[in-house]
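The block underneath contains the structure these notes are about, expressed in C-alpha cells.
Rather than the whole complex, this shows some of its chains in their spots.
Chain IDs A, B, C and D follow the sequence of writing; residue 1 opens each chain.
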Amino acid sequence: MASIKPLQDRIIVKRFESEEKTASGIFIPDSAKEKPMEGEVIAVGPGRTYDNGNKMELTVKVGDRVLFAKYAGTEIKFDGQDYLIMREDDILGVVTK
Amino acid sequence: MASIKPLQDRIIVKRFESEEKTASGIFIPDSAKEKPMEGEVIAVGPGRTYDNGNKMELTVKVGDRVLFAKYAGTEIKFDGQDYLIMREDDILGVVTK
Amino acid sequence: MASIKPLQDRIIVKRFESEEKTASGIFIPDSAKEKPMEGEVIAVGPGRTYDNGNKMELTVKVGDRVLFAKYAGTEIKFDGQDYLIMREDDILGVVTK
Amino acid sequence: MASIKPLQDRIIVKRFESEEKTASGIFIPDSAKEKPMEGEVIAVGPGRTYDNGNKMELTVKVGDRVLFAKYAGTEIKFDGQDYLIMREDDILGVVTK
C-alpha cells in the first residue's frame, strides 16, 4: 500500500472523528459539528536542517495523540482518506496517559 | 487520568472564573462577562531549542498565578475542561505573594 | 499584598491621571480626556535572554518617570488598580530632573 | 527538445490530471474539478546556498510522486504543456510504494 513520507519538520495526523451526539444524546448535524482539535500521528518527517547545518529531530512520535489549533495544517485526501499535514510547531501538546 | 504535555516553550493555563457579580453585588450576564486575564499554570513545556542548538528553559512554574493578554493563546477543551495553551512569551507577569 | 513580577524585558507602568481641567480651568469630560503618555515604573523584568545566550539587562529603574506612545503596552486591572505592562522597547524616554 | 533547469531550491512538477468522473461514474464539469494536490517531479534545482556559504541539497528526486497544497507554486506553460514551479519547502510529502 502506498504511504506518505513527510519532509523536514512536517508530520501527518489523522484527525479524530467529531462527536455524533451531544453529551445529552442529541444528534449533531454535520454543518454544526466542531472540528476536533485532536488526532493521532501517522507519520513524522526526518526533522529540520537549518541554514547553519544544525539538524533538529522531532519530539512527537508515530502513534502519539496530539492537540492542535482548529485550522492548523493542510487537509489532504489520500487513498480515499482525509489527513492533515502540519509542522511540528503547530502541535500544542501531546496527550499522555 | 490522561494529561497534556506541552511542547517546546508552550504552557497550559487554567483561566480563573470571571466575576459573577459586580463590586456592588449586581449579577453579570455571561455575554457581558469580561474574560479574566489571569489564571494558574497547569503544565509547562521543556523549553525551546533554537537553531543554533542553544536551549532556553522556561521561568514560569506549575502552580504559578500568571497574567496574560485577553486573547492570548489557543482555547482547547480536554476531558470536559477548558484550558488555554500559550507560549511563555505571552505571559505578561507572575503574581507573587 | 500580592504584586506582579514582569517577565523578560517587560515593565509595569502606572499611567499618570489625565488633566481634570484645561489650562484655562474648563472641566474635561472623560470621553474627551487625552490618554497621558507618561507614567511611573512600578516593576521591571530581569531583562531579555537572546537565543545566542546573551542577556540584556534593562536600563529603566523602578520609580523612573517615563514617556511612551499612547497605545503602547497591555492594560490590566490588578487589585482594583489599572496598570500598563509593556516592553522596555516601548519606552520613548526617561524624564530626568 | 528544450527543457527547464530550475534554480536554487526550486523544483518543477507535472500536476496529475483531475478525476474525469466521480467514484459513482458521473462526469465532472471542468469548472467543478478539484485541482489535484499531487504530481510528479520533472526537474530539481541544485539546492539553496545560504548567506553563510552553506549549501543545502534537495531531498526530492526526479520521478518522485509528491503532495503539495492546492495553490502552491507558479503555473507556467512551456512547449504547450502546463507545469508548476515551486520551492521544495512547498512539498508536503513524498508518496512511497
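Operating definition for what follows: a contact is a pair of C-beta atoms (placed from the backbone, for glycine too) under 8 Å apart; a residue touches a chain by one contact, two chains touch by 3 or more.
Being a predicted model, the structure only gives us computed values, none of them experimental.
Of the identical chains in this model, 4 are shown in place, and the full complex in the file is built from 7 copies.
The definition used in the following text is that only the chains that are shown with their structure count from here on.
Listed by label, the chains touching subunit A and subunit C alike are B. Interface note: subunit B and subunit C, two copies of one sequence, contact each other through mostly non-matching residue numbers (shared numbers fall below half of all numbers used). Subunit C and subunit D, compared by their mean Cα positions, are separated by 52 Å. Subunit A and subunit B have Cα centroids lying 23 Å from one another.
Multi-chain contact residues of subunit A (touching two or more other chains) are listed as 51-52. Across the complex, subunit B meets subunit A through its residues 2-8, 10, 12, 43, 49, 51-53, 74, 76, 78, 85.
Contacts from subunit A toward subunit B in the complex involve residues 37, 50-52, 54, 56, 59-60, 67, 69, 88-89, 91-97.
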